Every structure is written in structure tokens, then in C-alpha cells.
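Of the protein chains in this complex, one is absent; all others appear in place.
Moving on to chain A:
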Amino acid sequence: MSRADRAAADTAAADTAVADTAAAYTAAVDTPGQGGAARAPSPLWTLGLFRSELVVTLRRWRTLALLGVLAAVPVLVGIAVKIETRDGSGAGGGGGEGPAFISQVTNNGLFLVFTALAATLPFFLPMAIGVIAGDAIAGEANAGTLRYLLVAPAGRTRLLLAKYATTMAFCLLATLVVAASALAVGALLFPLGDLTTISGTRIGFAEGLGRALLIALVVAASLTGVAALGLFVSTLTGSGIAAMATTVGLLITVQILDQIPQLHAVQPYLFSHYWLSFADLMREPLYWDEVRKNLGLQALYAAVFGSAAWARFAAKDITS
């Protein structure tokens, strides 16, 4: 519905605009050098490019498909838990099985938010980020649009910043889509109310919602490392598919390495190592140590691979 409506609206807007365009263009042409040369760049230039970047990303069918998959995960988890517990027995009972918090979902639908985030964080979320980040530069190079953005001139640093900001915005959006879908499914299928923290204390539903939002933000921030890595890979190749595949491949590799006990010495430096530490935010009082380590590690990855991406992209010959 939205596409057709938007197109129709565009056409209508253009029809009104065309009337005075001839005049506008003539006026512009009559003062050569003024329109192009004299106007100083607006200080808000990055915002304009960022907004354009975000709109273009969100209008891609692929992006919407990724968000759709992410929104479907909580639905599946919710239905599975509902079916499993139809006879009234408490969920699972085997605490070690399944994503964190899953045993609590039947008591309180809000726990589906935490369960869904824990279920999507190891793979679905970073994979979606890898696709968006990997495609960021390489996809434009592949389509040839990169050369036109650069002669516009978008500026290499500015374009890279806009791309990274868009990827981060997508991290946040993707996480919020999972959380919102989980909250809606949880509210539909399960009772809501006060909830019990990991430490055993009880907190009100409003505070529980606050915790859910805080956790969603931390999860989104956990993805910034992958985003920077994907962006760097994206500057290395002219093929969007290759960049996406490489980023997702690296993600899987790192996840596997994180499971091999003999590698415990390097594991604290793997970007996924502290991902599930967000569960500590369900303790009373809040336990920040591991979360802080996680955020520090993400910042390190963002700095290292962000700089590498910049160094690579700023000096790259654009031959596509």
C-alpha cells in the first residue's frame, strides 16, 4: 500500500512543482556560479545525507525482509512456549535449556522481550547488521552509484560517517523491532504484571518496561563492533554480496571460536564474548561489570575497524 500511495503523492507534488520549476531554473541559470559556488555548505549537511541514506536503506525490499524475519522470531518463540505449556505445567523446568529467561515467560509476558533478545543476539541480529553494513559501500560500488555520490560531492569521510551512522541506526531499529514484537506477542499470549529479577526481588511492571528498554539499548550497542567490521569489509571489495558473505562468515567464525575452551586466552577479545551479559541488567542491584566490558570492547572494535575503513576508503581509487 505504502509504495503506490507514496508514488501517487510524489506525482501530485511534482505536478504542482513543475508549474514554477521553469521559472526557478531560469532564475538559477541567470546567475551562474551563484547557486553552485557561492552557497556555503550547510552545517547540517551530514544530517541531510544521513537522512537520505536512512530512507534509501529502509526502502530496500531486503531491509524490510530482514526486519520481518526479526519480528517473526518472538512470535515463533511465544507460540512455542504457549503450546508447550498449554497443560498448565510450568515452562520447561530444565533451566539450562533454551535462551535465558524462557522459563519465566509463562508467568509474565514481559520476559518474552528478554528471551527474544537473547535468542536473536547470537545470530539473527548480527547477521542482519552484517548484511546492511557489508552492503554499505560495496553495494554502492557494485551498482556504480558510488561514483555519482562522490562527484556530487558527498565527500569520502562524510559518506562513510553517514553510512556508519545509518548502520548504527539500523542496529537500534532492528533491536527495537525484536523488542516491540516480543512485547506485543507477550502481552497477547501471557499475563503481564510485576516481575521477579534474577536476584529474586520483585519490581513493578513499569520498572520492568524500563529495564526492557535499557536492555534493548545495550543489545543495540553490542552490535556496533560487528557494524564497524562489516563497514571495513565493505570498503575492501566492489561486490556487495562478497562483503555481506564475508561479514556473516566472520561472525560465524567468531561465534565458533568463542565456544572452543582451548582458546580462552583470546576469547575476551572476541566481539561476541560479552554479548549475553545484558542479563546482568535484570539483577537487583544492577550489575554493570560485564556490560561495561562489553561496551568497552565494542568501542574498541568501532575505533579500530572504523579507522581502518576510513584509511582504506579515503585513499581508494574508485574504478567501478
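In this text, a residue touches a chain if its C-beta (ideal position, glycine included) is under 8 Å from a C-beta of that chain, and two chains touch if they have at least 3 such contacts; residues count from 1.
Assume contacts and distances are computed from a predicted model.
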> UniProt names the one chain left off this complex as which of "NADH-quinone oxidoreductase subunit C", "ABC transporter ATP-binding protein", "3-isopropylmalate dehydratase large subunit" or "assimilatory sulfite reductase (ferredoxin)"?
Replying inline: "ABC transporter ATP-binding protein"
>> One chain is left out of this view; which of A:75, A:150 or A:279 touches it in the full complex?
In response: A:150
> Which chain A residues touch the hidden chain?
Replying inline: 7-8, 10-11, 13-14, 17-18, 20-22, 24-25, 28-29, 31-37, 39-42, 45, 48-49, 51-52, 56, 59-61, 143-145, 147-155, 158-159, 315, 317-319
